[in-house]
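A single protein chain has been omitted from the complex, and every remaining protein chain is retained in its original position.
Note that the chains are named A, B, C and D in the order they appear, and that numbering of residues resets to 1 at the start of each chain.
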Amino acid sequence: GNSNGSSTASGDGKALEKTTISVGVLAIADVAALYIADQQGFFKAEGLTVQPKILQSTAVTLPQLMGGQLDFALANYFSVLSATENKAGSFRFVADTYEAKNDVFSIMVTKDSKIQTVKDLEGKKISVAAPNSIGTLAVGSTLKVAGLDPNKGVQFVPMPFPNAPAALKSGQVDAAWLTEPFLTNVQKEFGARKIADTMTGAMADFPIAGWAATESWTKKYPNTTAAFQRAILKGQQAAAADRKAVEKVLPSYTHITPDVAAVINLGAYPTSLNAQRIQRVADLMVEYGYLKAKMDVKPLLVPLPQ
Amino acid sequence: MLDVVNLSHTYGKGPSAHQALGGIDLNVAEGELVCVVGPSGCGKSTLLRSIAGLIKPTAGQIRIRDVAVSDTPGDLAVVFQDYSRSLFPWMTVGDNVALPLRRRGGDRAARRAAAADALEEVGLAAAATKYPWELSGGMQQRVAIARALAYRPSLLLMDEPFGSVDAQTREDLEDLVLKVRELHRMTVLLITHDIDESVYLGDRVIVLKKSPATVVGELSVKLPFPRDQIATRELPAFVHLRAEVGRLVRGKDPFRPFQA
Amino acid sequence: MLDVVNLSHTYGKGPSAHQALGGIDLNVAEGELVCVVGPSGCGKSTLLRSIAGLIKPTAGQIRIRDVAVSDTPGDLAVVFQDYSRSLFPWMTVGDNVALPLRRRGGDRAARRAAAADALEEVGLAAAATKYPWELSGGMQQRVAIARALAYRPSLLLMDEPFGSVDAQTREDLEDLVLKVRELHRMTVLLITHDIDESVYLGDRVIVLKKSPATVVGELSVKLPFPRDQIATRELPAFVHLRAEVGRLVRGKDPFRPFQA
Amino acid sequence: MTTTTSRAGRHAAESGTEGGRRGLLGVLEQMWLIPLVLVAWELGARQGDSIYFPPPTTIVTHMYELWFSGPASHLFLTEEAVDNLPPSVGRLLAGWAIAGVIGVGLGIALGRSKALSGYIDPILEFARAIPPPALIPLFIVLFKLGTQMQLATIVYGVIWPILVNTVDGARHVDRVHADTAQVFGLGRRQRLFRIILPAAAPKIFAGLRLSLSLAVILMVVSELVGATDGLGYLILFKQQSFDLAGMWGAMVLLSILGFVLNASFLFVERRVLSWHRRAQQTT
Partner (left out) sequence: MISARVARGAAGVAGLLIAGELAGITGLIDPDLLPRMSTVLSGAVSLATDGDFLLDVQGTLLVWGLGLLIAVLIAVPLGVLLGSMPRTERAVRPLIEFMRPVPSVVLIPLVTLLIPSDHGVKVTVIVFAASWPILINTMYGLKDVDPVAKDTLRSFGFGDLSILGRVSLPSAAPFMLTGVRLATSIALVVALSAELLAGGSDGIGAYMIRAGAGSRTDLVLAATIWTGVLGLLANSLLLSVQRRAFRWHTVKSGGGS
């Protein structure tokens, strides 16, 4: 619970500039650690009150950070790097939160589809959550491995995850790039078939998203930033240590039912903010043309407090 | 042809209800021209609207050729008191007159010709391509009359059709109505507040009284046909009938709204 | 008080243009009642609307108390030919009559009382709380008259104000206009197509002819006041004047639209 | 309020501009505000200096490079423009036309039949409040092809102003007009085409005009999900790649599209409703 008994001192005794923080989240497994941290009182211990705000996509997340409606937000690396190169804001990652694992992002087709392998996807329509996103990058990399053109080999159809299963089943798209819980659902409900796990090879253990704030915010509120980092880190640790903790918290902020939560595949919850790992995202984006020039991600990170 | 039996109508409900018609009986024979006179607000238009099937009377019956009608009877034309609102502003005068003629069959050209003839008869030959709102009040009224006459209905209802035209035109229109009904054997029910006119035009004059409207008297007008604006009006019989109607209109309770 | 100098008006432009007024000259002295008669569609309403400042004449001048007016002159009331459209359906009859009185100042109660009086004078005392669309045509016309009279303008323009009421009511309204203008020294310009009426009411009768309208003649009506519906109309002078006006209206080129 | 100019004078001025004497003066009178706003925007944007709010000059250069620097054989449209503009505009117009036909037809039926409107009104009022995005799952199931689904989204989104205004217009035909039609025994077709439609036309046109710019919006909305081309897709794509000048360019393109459509619409309206306009001016 978000008790309002905010103290002004953080865990390490430094005064907090701001005690109530508004955090943008997506209703997906990525942010489980935040809810764990909240429910287990890690934020409270730091003197922070967290107000989560549900968002649907990153398209409005970054403007909301810049506009001041949000203090922190879940942001995927792909978008922030892209925004940074386009000078559409200056952001800082304060924590890493989610990392792809096997079978968390896969390409699915219907049971009786003619498509058997990635090669068969050539020229077909495949749904992704958004154009020019981690989705197109992941699918592109899979296509490349199969010898297809990563950008032109298939037709990307942007479509939010919740709509994709119906589009797939009704034949509007030939394949769908999905994540949990939709992956589990399409298999259970109409026996959809997996064509490829996109998070293998170059994409194995790929960093998906982290917690971000604007650069000016982190400068203005350094102690609050540190407090948030400490609390979220504990949450990440709890999530990484015990899958059950994630399963338990999922139904509280999404409508994933407990029985689905128990069977879905989850990514990993990193417990460090490692520049080297995140550099992979930038490098891959350059390779696939999503970034025009090489980018050093190090300045974008606010190191975790020691 | 037309029988109205014990017709009553009350507007509204509850305390603000207003009984306009209080049991009207009248009949009009085939080919007859009956004039209805009565004081302003007595219920003449209400009677006419009931016969035209535009309002459903609260009691009583209307029969046409011995068939009870509840809806608008076929083969009917009406000249409304509110003539300017009964013309369609999006059509030219010619189209306004020609519109109902579709029911009479015939092709477009025939309809146009019929409309042009009717307009000519009311002195508006030149106005066919104008729009109603480009006409003066009296001209609009004549268009409404032309439309009704061109339609050649077997029953023609007219509600104060000559109220907005000058004396000369009025006489011409009166004669026109007489001529057309003669030629096409129409049955006509004409509402007027001009006692002279009612006697000049009618085969019979029905006088209504007010609040609620009931028939106070009926007079057969036994004047010779064809009638002539000057000769007929000079006949002693005409003068007598006119006085008769006048007496009926004033009635036993003299209608004098201003001495409240 | 009112001077109209060489007034011309043409509706529209180009080939479909129609000249309604062709250089009209007339004047009305303070306190005078002038009647205008003329055939249907000759341009009477156009003349009246020009004087009221509602249309801008294409040529000529209108002066009131020797001041050229281009906009609506102050202290004016108009009874429109299209009376039903000039009443506001969202207001009760009483409010319709009381509305212009706001320009006269006075509080709400005074306005209501004045409106009630005016309605009483036209025989509609009971209708004050009704809505215009609950009234018959003639009643609506009387409301419009009541509104104009209640306003007590110094110049009153009336466009065929008694066209929709029965003979009896018409006489009463005529006398009402005479009484009110006497009492409040109004100047009145009244358009009518009833020659009798023009002579009965007017100090002067102006006769227009058609296409485009010009003044064909003017007659001073030197009949004694107060006028009486029966006595005045019996006077030989009245009968003579009536015939005079009739001759003027028919004119040298007899107006016979039906013999096209 | 311009109390000083008389109404008659104003009318004269109006009919002057309506009646042919347009040309430069008319354009000037109608357009003088636009450059003013553009200059203010340019100055404001330069002052603000935010990548999210680029100045018009930047946007225009960007638009030129992206869409209008193509070969002469393609009317100077670039490949991106050729790929995205025609399909979008086609769907927009088709969707609007379908909505117009259904909206006017159904609106007249509902406006004239109490019984029918009794049965259907609640459903329509219910449906009117449902956002098209919430219906996309349903549309995905009901309409197989992408274009069909986008059309459905557009029709669903833009039909309401037409429908509601048509019902309003058809229901409130002047009583004497309706009575006249009835006593002269006009047939259903005539009553519909000669009386009800013309009488309701001013209101129908208000609805159609509202819907036309709504159609531009719904075209974008319909392309945000499941489309692979079109202006909406382009906007989403630009937004996603933080090409903000490009996004503004697409928005400006939408504005121009909407403006042109509206101007053409008014052109037609002025002709169809000329009786109305003139009847209102001259009494």
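Here is the rule we go by: contacts are C-beta pairs under 8 Å (C-beta built on N, C-alpha and C of every residue); 3 or more make two chains touch, one makes a residue touch a chain.
Not measured: the values here are computed from a predicted model.
Enquirer: Among the chains present, which touch the one that was left out?
Expert: Spelled out, the missing chain touches these shown chains: A, C, D.
Enquirer: Considering the whole complex, which of A:M66, A:L143, A:M203 or A:I278 touches the chain not shown?
Expert: Of the listed residues, the one touching the omitted chain is A:M66.
Enquirer: Quick one: say which of A:K53, A:K87, A:K119 or A:K219 touches the chain that got left out.
Expert: A:K53
Enquirer: Have a look at D:V60, D:V89 or D:I217 and name the one touching the chain we're not showing.
Expert: Considering the complete complex, D:I217 is the one touching the chain left out.
Enquirer: What residues on chain C make contact with the chain left out of this view?
Expert: 49, 52-54, 72-78, 80, 82, 85-86, 88-90, 99-100, 103, 131, 133, 151, 157
Enquirer: Which residue numbers on chain A touch the omitted chain?
Expert: Those residues of chain A that touch the unshown chain are 24, 26-28, 51-57, 59-60, 63-64, 66-69, 160-162, 165-166, 169-170, 181-182, 185, 189-190, 251, 253-257, 260.
Enquirer: Given the full complex, what residues of chain D touch the hidden partner chain?
Expert: On the side of chain D, residues 1-3, 7, 10, 13-14, 17, 29-34, 37, 50, 52-53, 115, 118-123, 125-135, 137-138, 140-142, 160-161, 164-165, 168, 171-175, 178-179, 202-203, 205-206, 209-210, 213, 216-217, 220-221, 224, 235, 239, 247, 251, 254-259, 261-263, 277, 280-283 touch the unshown chain.
The rule we apply is simple: only the chains that are shown with their structure count from here on.
Enquirer: Which two chains have the greatest number of C-beta pairs in contact?
Expert: Top-ranked chain pair by contacting C-beta pairs: B-C.
Enquirer: Using CA atom averages as chain centres, what separation in Å is found between chain A and chain D?
Expert: Computed from C-alpha means, the inter-chain centre distance equals 39 Å.
Enquirer: Can you compute the centre-to-centre distance for chain B and chain D, using the mean CA position of each chain? Integer Å is fine.
Expert: About 48 Å separates the centre of chain B from that of chain D.
Enquirer: So which stretches of chain B touch two or more other chains?
Expert: 82, 85, 134, in rising order.
Enquirer: Two-or-more-chain contact residues of chain D, please, as numbers and ranges.
Expert: Chain D, residues with two or more chain partners: 282-283.
Enquirer: Along chain B, where are the residues that touch chain D in the complex?
Expert: Per the touch definition, chain B meets chain D at residues 49, 52-54, 72, 74-78, 80, 82, 85-86, 88-91, 99-100, 102-103, 131, 133-134, 147, 151, 157.
Enquirer: Could you pull out which chain D residues touch chain B in their complex?
Expert: It is residues 174, 176-177, 179-180, 182-187, 190, 194-195, 198-199, 201, 275-276, 278-279, 282-283 of chain D that touch chain B.
Enquirer: What residues on chain D touch chain A, complex-wise?
Expert: Residue positions touching the partner: 51-52, 136-137, 140-141, 144-146, 149, 224-228, 233, 236-237, 239-244.
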